[in-house]
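The other protein chains are all here in position, but one chain of the complex has been omitted.
A, B and C are the chain letters, set down in written order, and residue numbers restart from 1 in every chain.
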């Protein structure tokens, strides 16, 4: 055991030297762009996001690190003493299956949708009742068993027109008559500009995304703005690891691939030597942008590096960095193999 | 009946705009209060002047300490020497009669801008500890690190008024995002947001 | 403030207190605070107000006509709506998913009942078989016990007979009262000597005074275990 540890340390030292070289090169081309906010308004992402193979890729990329998924939650719930049990193999297998199922429930990805259209559906006009009341009447249908989005909310304006309530009003009424935990009537100040920036500086990405999920509907323009700001700052700071094996990693990758910004993501994955994940992201890229050139060249899917190279030549926008990263990666692999051979020869095998 | 007479006399006198009422009802017993003579009142008014200076500075809490100084204080050396790395409420011994402490702590330690008790609660005793949503380091000491809940006053022994202030401050801090916690998990029902129509699947395979 | 309103003078210090409780008025020396008169519920209607009917405010004519027309339309619409909703409810009630669910439950209920009855039959058959078996077992047991009893009785009888015979023989040896003396004399005549001795070889020498040499070789009694070993 000790031997392997020392080996790892040794590798890491080589590893860092290249890394440092690479990173210094990047800093020069650091774009000080303000976090540009682009919401999915050109093409509807929902069918793409919910399609079968995109979902499988995203789930595979998210990865299930049980320590992170089942970590201690700070939700003021009473703690229960840990339970230690002797288990047979079947029981253990059963428990692992349950944990698997529970983690897939916890890692359920928030849906990625287009911005919602405003509702302008007039039900009836009665100009004769203008003057009866100088305020609006909001009627909510509280029939049991209706999901929040399908609940009928109707507004009678002072000028007598009866119209269907807008999304904001409907959400407010739902919160009044059917409050959902974690949601507030007024959106928390966290989402205002200055507070959002200093929370993001502290790196509380998952907290911001979770509270955005709890507070807003997934197709709320406010929600889309906040999530894109968070994804941009994650991309800028390259700390994808924070969101890894949380429910937001899938939408993050989807957002980056949708807006063709996966260079940094690919580089950081390459540095962590997660070739499989890089290949998945490139495949995701090809699924989303069906018109991309690298799709034409038929590269056999399980050769990850070739797939990556194909992507780099054809579609990538910042090719030098990616090529550099690939070379660094290949160097490291070659050195490691070379090192192994030396060790083997040293041991006289 | 007699009591009413006195009570009206009191309100009448207040009309004539003397700063302190000439006659004050001291106790409910009608007989004794009639003995209150004006001489006693006169000396009371004169005393008012000196009492002002005698206020004990350590117990005086009339000054309003801004939050910034409190935050600076918490990072300062003085704070570190007094409390070390322990939370503020650690070294405090609550005194109560009998073996079991009363369920609730006292209502407040500060009455009329003065510390009104010999053993003020951990926050009231230190003038520069201000409970405010920006003062995150202080708030963090009152939050359990196991499940993020606010520690109850039975553990931190702070008075009820301070506990209420603490709760308000923590909620505001969470609202502003200064204190992070785990938001309740939101389960999505995908069918509500997207109904996969047949032709969509063909598009993306 | 019109004088008509009967003000509830709560003057200071005057003895006339009202016999019914009224709102506690804020009392100031300078004047009396008048309180609006509220007739308590339990006070009966005043005589002057007994037969008072509030007269209706006359509506302007065209407004009245308009209103009557509106109300007619409204009531007609309401009747139509009620009938429509009633039909809707009836129509829906037998096709609504409630009804379907009720039917399903009913069907399931019948199926369960039917299954239940079959189960009962099967169990009944099993029970019959079991009872028959038990009955036969009982019969066998009873006959066996009867035989055993009979055997026991015979045995007891034989036993009794045997005992009787024995006692009869034994009785014969009894000494009757009349030949009592004779018996005594015979007893005196030939005394029985129960003493005996044994020697290492296991020979028994009866009689208190017999000596081993007196007894001839052949009629020596031997002890049981001596014979065996």
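Everything below uses one rule, namely that a residue touches a chain if its C-beta (ideal position, glycine included) is under 8 Å from a C-beta of that chain, and two chains touch if they have at least 3 such contacts.
One rule holds for everything that comes next: contacts and distances are computed from a predicted model.
Participant: Can you pick, from "tRNA (adenine(58)-N(1))-methyltransferase", "DNA replication complex GINS protein PSF1", "Small ribosomal subunit protein bS16m" or "Exosome complex component RRP40", the UniProt name of the chain not shown?
Facilitator: Looking only at the record, the undisplayed chain corresponds to "Small ribosomal subunit protein bS16m".
Participant: For the chain that does not appear here, which of the shown chains does it touch in the whole complex?
Facilitator: A, C
Participant: Among A:67, A:80, A:120 or A:143, exactly one should touch the missing chain; which is it?
Facilitator: In the full complex, the listed residue that touches the missing chain is A:143.
Participant: Quick one: which of C:65, C:98 or C:175 touches the chain that's been left out?
Facilitator: Checking each option in C:65, C:98 or C:175, the one touching the absent chain turns out to be C:98.
Participant: Could I get the residues of chain C that touch the absent chain, sorted low to high?
Facilitator: Within chain C, the residues that touch the unshown chain are 63, 67, 70-71, 73-74, 77-78, 81-82, 85-86, 88-89, 98.
Participant: For chain A, which residues lie in contact with the unshown chain of the complex?
Facilitator: 123-124, 126, 128-133, 135-145, 152, 154-156, 162, 172-173, 176-177
Definition applied: only the chains that are shown with their structure count from here on.
Participant: As a quick test, compute the distance in whole Å between the mean CA positions of chain A and chain C.
Facilitator: Chain centres of chain A and chain C, defined by C-alpha means, are spaced 63 Å apart.
Participant: Counting only residues that touch at least 2 other chains, which ones in chain B make the list?
Facilitator: Residue numbers touching two or more other chains: none in chain B.
Participant: Out of chain C, which residues touch more than one other chain, so two or more?
Facilitator: Residues: none.
Participant: For chain B, which residues count as touching chain A in their complex?
Facilitator: Touching chain A: residues 146-149, 174-178, 180-190, 192-194, 196, 200-201, 203-205 of chain B.
Participant: Which residues of chain A touch chain B in the complex?
Facilitator: 46-48, 50-54, 72-79, 105-106, 108, 110-111, 113, 147, 149-150, 180-182, 184, 188-190, 195-196, 198-199, 204, 207-208, 210-211, 213-214, 218-219, 287, 290
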